[in-house]
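Missing here: one protein chain of the complex. Every other protein chain is in place.
First chain written, first letter: the chains are A, B and C, and each begins at residue 1.
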Amino acid sequence: MPRNICVEPYMATPIEKQQIELVERKGVGHPDSIADGLAESVSRALCKEYIDKCGGVLHHNTDETQIVAGRSIPKFGGGQVIQPIYILLVGRATKDFQGIDIPTDTIALKTARNYLKNTLPSLDVDSDVILDCKFGRGSSDLTHVFGRDGKMPVANDTSFGVGHAPFSELEQIVYNTERSLIEDFKKKKGNKYVGEDMKVMGLRNGDDITLTICSGLVGKYVDDIGAYVNCIDEMKDYVLDLVPKYTDRNVDVMINTADEIEKESVFLTVTGTSAEMGDDGSVGRGNRSNGLITPNRPMSMEATSGKNPINHIGKIYNLLATQIARQIAVELDDVDDVYVKLLSQIGHPIDQPLIASAQIVTKPGAKFDSVRKEAEGIVDEWLANTRRITEMVAKGELDTF
Amino acid sequence: MPRNICVEPYMATPIEKQQIELVERKGVGHPDSIADGLAESVSRALCKEYIDKCGGVLHHNTDETQIVAGRSIPKFGGGQVIQPIYILLVGRATKDFQGIDIPTDTIALKTARNYLKNTLPSLDVDSDVILDCKFGRGSSDLTHVFGRDGKMPVANDTSFGVGHAPFSELEQIVYNTERSLIEDFKKKKGNKYVGEDMKVMGLRNGDDITLTICSGLVGKYVDDIGAYVNCIDEMKDYVLDLVPKYTDRNVDVMINTADEIEKESVFLTVTGTSAEMGDDGSVGRGNRSNGLITPNRPMSMEATSGKNPINHIGKIYNLLATQIARQIAVELDDVDDVYVKLLSQIGHPIDQPLIASAQIVTKPGAKFDSVRKEAEGIVDEWLANTRRITEMVAKGELDTF
Amino acid sequence: MPRNICVEPYMATPIEKQQIELVERKGVGHPDSIADGLAESVSRALCKEYIDKCGGVLHHNTDETQIVAGRSIPKFGGGQVIQPIYILLVGRATKDFQGIDIPTDTIALKTARNYLKNTLPSLDVDSDVILDCKFGRGSSDLTHVFGRDGKMPVANDTSFGVGHAPFSELEQIVYNTERSLIEDFKKKKGNKYVGEDMKVMGLRNGDDITLTICSGLVGKYVDDIGAYVNCIDEMKDYVLDLVPKYTDRNVDVMINTADEIEKESVFLTVTGTSAEMGDDGSVGRGNRSNGLITPNRPMSMEATSGKNPINHIGKIYNLLATQIARQIAVELDDVDDVYVKLLSQIGHPIDQPLIASAQIVTKPGAKFDSVRKEAEGIVDEWLANTRRITEMVAKGELDTF
Partner (left out) sequence: MPRNICVEPYMATPIEKQQIELVERKGVGHPDSIADGLAESVSRALCKEYIDKCGGVLHHNTDETQIVAGRSIPKFGGGQVIQPIYILLVGRATKDFQGIDIPTDTIALKTARNYLKNTLPSLDVDSDVILDCKFGRGSSDLTHVFGRDGKMPVANDTSFGVGHAPFSELEQIVYNTERSLIEDFKKKKGNKYVGEDMKVMGLRNGDDITLTICSGLVGKYVDDIGAYVNCIDEMKDYVLDLVPKYTDRNVDVMINTADEIEKESVFLTVTGTSAEMGDDGSVGRGNRSNGLITPNRPMSMEATSGKNPINHIGKIYNLLATQIARQIAVELDDVDDVYVKLLSQIGHPIDQPLIASAQIVTKPGAKFDSVRKEAEGIVDEWLANTRRITEMVAKGELDTF
């Protein structure tokens, strides 16, 4: 059965030519990202357990993790969490299958603890967090739905996913600023004071880029207000050194703009995340599955993290649309921007969307017809191989936030 | 101080000319919408109490409501909830102010019960729901932040809001299909079997529109499979009668496409919402503040429902951007589409965004310069009157989902 | 198989001759009693449902109800609950049996709401209480254990029950003071100000009895401090009129001894129970199954309320021991006091205790041998009819606290 694929030319001001562009990324220690990360890591651990014990992924969705903020007293050189952060892992998971019991909740607790330890090294998981878990029962007999009969799984919902490529300059900058500050500047270069709860907001106004960065420094690694000012300066210098890799435009970097240095009223944390003090978090309210929030681009509302990668169409189609867009952008030279949208219909096989749309902004002078066919081929091939997404997710090869 | 306002022409295929358009609306009984509705109604009740007792709205955010699905056995002519739906109202609220105690949690419980009774008439709130409430303490001494000193409140975050206008044909159809089925067809015309948990997914492929509607009928008002088929037919006829108000295009309506009539495997509920059986819900994961999910349009990830309307910039700027866009679209004849984006910077007055951007697609033949000035004026005036949004929210004049 | 019955003479100072006697009763609105009452009423409702749907009582224990106190601001003429009371119904119950689903948690919620409304008429169950429910799954296939095969159920534990009779004067006074103040003085005579959270502590020192009564009056029915003093006087007069029915000794009555009238610092509540303000409650920590706490008498630690009446030996043996003791005391004229103890062994039929002991204090001049045989007969007959206890409990004919 041929697929409903529609590749159309899209006449639009290319993103780099638009006057105003906004891009945001919430870092891994932002409460919403913590929720995403916990949800997805628990889902991966369950996938592994299901495959090991039952030979295939079973029904589960662990995407309703809720983070209720605690209370803390940050201080230069120390500080203390006064009221623990409450984390509720919610969702549903198959707990028994053909006589095999799957200890979903014990796996979830252990996985979540490890995730928190790795992601937030300054958080004392033994005393600063209450980790609760309430998984309902998933349906273990959805053999057909879960493709265990060799057939293509069917969509669990009428839902869509979107993706675009390539990243604009600003998108690259915003994404890599957070990633580099954590992975390189903090972890490799040893600047432990950087808080994982970082928010990078990029505004491009013509050729002027403003990066507004918010990051709660870890008090125990900052001795006093003087040290704090130095830390902020070091971070700023680091980012200013980083951005020329991605742009020739002017970049202005502002960090913790609400600080009042003379009053010593600055953004300090005990644990590196503002979940310690008043900021709650939920799955699916932060970064889209490409790691960014991009109001100048099509987006989906679907929470991707924590959904099962077998038949949860919201997850699969968002990841798939992004893969398709990226391949089109990489392989077809004449493409400036490509936007992919996939729409499922509940009960239909996931490789047969109601529509698979690719909107392509071609390069000046390029002909649309030259790219249509190849783009259609790429879309069709990915759809035929939808299950690859499932495998990549289960192996942890695809980020979801 | 002049405001950073940027009105730019936007060269894009107008929405009605794009080949593929997707629009979705989750009805008021969808678990995500229930979460939104509870969060917002509780916030409104708190606003009222704060104004009555303290002379002004105090700090609160009740936007982390979580709905954990129950379990039910729907049946023609009846059915039963087996495991209650668990609803956790989470957030923070000011509980005392200058010696006055505010019973935030008792207000929340009562408000939430009433909201559920009004929104889901087939739900027995006394036995089918566990209503839990865990509000942390908000900061009661943020006098300045909350504008109690007569000054403009300052933004609580670096965040943006977006809005667009006018609604496309498909947007109007999707929005009004759900609204009319509930308010007119069910409530006024007495077709009680319609489930409040409705999802309307609109796909326009050129001039062909497909509406895929999912609605869990209420078992006690449907006697048997024959009656069920009649109900679906009545709903379909109603929608087919409705849509010509909004479009001349072909419209195909499909309801509950996963039903297997001959097996009597159909979408039935006890209470009208699938939260009774397996579908969890969260605030901010469903409709945007204009009531729709529109991947062809710019969107913001911010949860609008349940945020305080004083300094929560994510809420205010989304609502404000929509108001601005609508006024521009209504008043300026030459405008085809307008997209508004507002970006705040934490700590700065909310009437002074880092950027206020309006991208305007003008009508064929129209000159952009003729609309720029007027558009700028509208943006500026709304920003100067930002507090009007606060008042409208507190009075319940603005929908948030 | 003959039963292990041991009836022995007990040489002890009879209770009325002991110099010091202490007796306590926690009223129905005491947080521990609320927990007991909820646990038992839910168990009864489940018994009824199991019998109706499955033909017999199935495994359940609902005896872990926990009450976490709220916060309130009582006032003369009104007052307000600021933080709702949190009530967690915990335990386990059979949720499905031979294909039949039993909606245990919805039944529990509805039953608990009704119990609270009836027991605490000044409590607004819609806003002053959070009612949560977490029932684990009981084992539905314990056919043998639950006597569904026609055999005697076997004990679920190695445990004992105790009972004594008759009530001493002080025991009668303490029990009936609370019962009459609520059922007669408040309900029949209309003195609505009496708080259900009452504690009656009786001390007999020789022939002088001191009743220390603690009762949080309901603020909305008490206009001011003058009215409060009147209420206390009326209650005191009522009790002084009541006690001569039970004793000729001197009785001193003291109510709310911690009050400081001149400072208007008195024991007032909004709802009639101190669970509204700081006092938590648990099942099994208050009255024993005879309604009293009697350190001068043998007692068991077993929580009786909420246990299933089929094989929960702690419940059955406490109720049974009391019935046996009462019958012996009533029917055998020569008995002054009788103490019954029943000890089970896990896995053995409940009508075959490891030991059934009756210690009998005979009247002066009476011969023990004359009562032994009859007492043995009574013990043996009750053991043979152990299931009568089950029936009486399921029908609500036996109080448990």
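In this text, contacts are C-beta pairs under 8 Å (C-beta built on N, C-alpha and C of every residue); 3 or more make two chains touch, one makes a residue touch a chain.
Keep in mind that what you see is a predicted model, and the values were worked out from it rather than measured.
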Indicate each shown chain that the hidden chain touches within the full complex. A, C
Candidate in contact with the missing chain, chosen from A:Asp52, A:Asp101 or A:Glu262: A:Asp101
Which of C:Asp126, C:Glu234, C:Asp280 or C:Glu391 touches the missing chain? It is C:Asp280
Chain not shown: contacting residue from A:Glu64, A:Asp128 or A:Asp336: A:Asp128
Give the residue, chosen from C:Val42, C:Ala69, C:Ala112 or C:Val253, that touches the chain omitted from the document. C:Ala69
Omitted-chain footprint on subunit A covers residues 73, 80-84, 95, 101-103, 105-107, 109-110, 113, 126-128, 130-133
To test your reading of the contact rule: which positions on subunit C touch the chain that is missing from view? 6, 8, 10-13, 18-20, 22, 24, 61, 63-64, 66, 68-69, 71, 86, 88, 90-92, 134, 136, 158-160, 162, 199, 201, 203, 205, 210, 212, 214, 254, 257-258, 278, 280, 282-286, 288, 293, 295-296, 298-303, 341, 343, 345-348, 354-355, 357, 359
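Assume only the chains that are shown with their structure count from here on.
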Please give the intersection of the contact partners of subunit B with those of subunit C. none
Same or different: at the subunit A/subunit B interface, is the fraction of residue numbers used by both copies above or below half? same
Distance between the CA centroids of subunit A and subunit C (whole Å) is 56
Between subunit A and subunit B, what distance separates the C-alpha centroids? Give it in angstrom. 24
Where subunit A touches two or more other chains simultaneously, the residues are none
